[in-house]
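Every protein chain of the complex appears in place save one, which is left out.
Our next item is chain A:
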Amino acid sequence: MYNFEFVKPSSIAEAVKALAEEGAQPLSGGQTLIPTLKQRLNQPDMLVSLTGIAEMKGVKAEGGALVIGGATPHAVVAAEAAAQYPALAALAGNIGDPAVRNRGTIGGSLANNDPSACYPSAALASGATIVTDRREIAADDYFQGMFATALEEGEIITAVRLPIPQKAAYVKFNQPASRFALTGVFVAKYADGVRVAITGASNDGVFRWTEAEEALSANFAPEALEGLSLSGDNMISDLHGTGAYRAHLCKVLTKRAVAAA
């Protein structure tokens, strides 16, 4: 990697200030950024570590929602969300390997918005609120395509607020090499309806399958999806599967998620 300055602030305010510097980039768990730096594909002047900020860590229940600090590692979510939101805990506990889960953070994953990452589907299906150092963003407004989000330059995800559903499940079909989601479906049932968010499949990144949501809101059962289908036209096509295959998986996995919820 190239040389860079490194700071590790202990408060959000200090981090925001440091990120205002020219060429500064935030570093959370580093599970994407560090390999990118090692490949010399990124050349920041300064990295601002977010993992030393106590107020950005931890999982707590608050008025029917889970509030998870942006710098909370997946392993902590897997352990501490298990009682209130088991589907989310299971998702977190199945990301990468133990090393990834103990370094990678929920805020880092959502900020990166990898089209095959698991967390974006949970945030979108939960109708989560992305809390930043300067505002709150609804998940429906936050995800804006592959690796694209509503975050502004220097804006930090300080917490994620996920309403706890009545029922939920995440079913991930692994890409055989990376074990990212070749396709992953998160289904969450709330009092006011069902939300279905799909990762790994679309060229536009994580998305809601609204037809499925309507059908499942009327009848939360796998059979409710009969007759529905997604087109593979705008789905990711690569050496691990065609768009048509991913479109097919979307339906299979949605059914399985409903059955598992």
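Simple rule for what comes next: contacts are C-beta pairs under 8 Å (C-beta built on N, C-alpha and C of every residue); 3 or more make two chains touch, one makes a residue touch a chain; residues count from 1.
As a working rule, contacts and distances are computed from a predicted model.
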Among "Aspartyl/glutamyl-tRNA(Asn/Gln) amidotransferase subunit C", "Carbon-monoxide dehydrogenase large subunit", "HTH araC/xylS-type domain-containing protein" or "Fe3+/spermidine/putrescine ABC transporter ATP-binding protein", the UniProt name of the subunit that does not appear here
"Carbon-monoxide dehydrogenase large subunit"
Among A:K17, A:K167 or A:H240, exactly one should touch the missing chain; which is it?
A:H240
Footprint of the hidden chain on chain A, which residues?
39-40, 173, 176-178, 182, 238-242, 245, 248-249, 252
